[in-house]
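Following: one structure in structure tokens, then a few remarks.
Removed: one protein chain of the complex. Kept in place: all other protein chains.
The block that comes next holds subunit A.
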């Protein structure tokens, strides 16, 4: 039981730090609330979907921005999608970058867009790592026979 408690405490601390650092916001907490007996892997599923989506979108954006004649509309559409996804999952930092990205798109500033794209990619990978760590912790707790503590 000590192990479980330790693991749980670790989990909570890690979650708190993620929130503190702005990687995640309230929406993520909401998602966690939705996880129950009927859908035990809800959060993981959503996160996976998010990652897939993200990668696809980033690739799209990169390709679009490499073109000579940049189709800002297309880029904007992708950014919009990304913004929606990130806000749905609660990825705050990613979302904020998307907001800035959009304004550059509207201004048709290629340099700015490229910069934002870089930032987005960076944030995305950071988040992915962190979430994967979190999920691993969860698995460990469950494996140790405990239950994942709810985050207030």
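Following the convention adopted for this analysis, a residue touches a chain if its C-beta (ideal position, glycine included) is under 8 Å from a C-beta of that chain, and two chains touch if they have at least 3 such contacts; residues count from 1.
As a working rule, contacts and distances are computed from a predicted model.
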From "glutathione transferase", "Alkylglycerone-phosphate synthase", "Ethylene receptor" or "Diamine N-acetyltransferase", the hidden chain's UniProt protein name: "Ethylene receptor"
Residue of A:9, A:33 or A:136 touching the missing chain in the full complex: A:33
Omitted-chain contact residue, chosen from A:23, A:50 or A:104: A:50
Residues in subunit A touching the chain absent from view: 26-27, 30-31, 33-34, 36, 38-39, 42, 45-46, 49-50, 52-53, 73, 76-77, 80-81, 83-90, 99
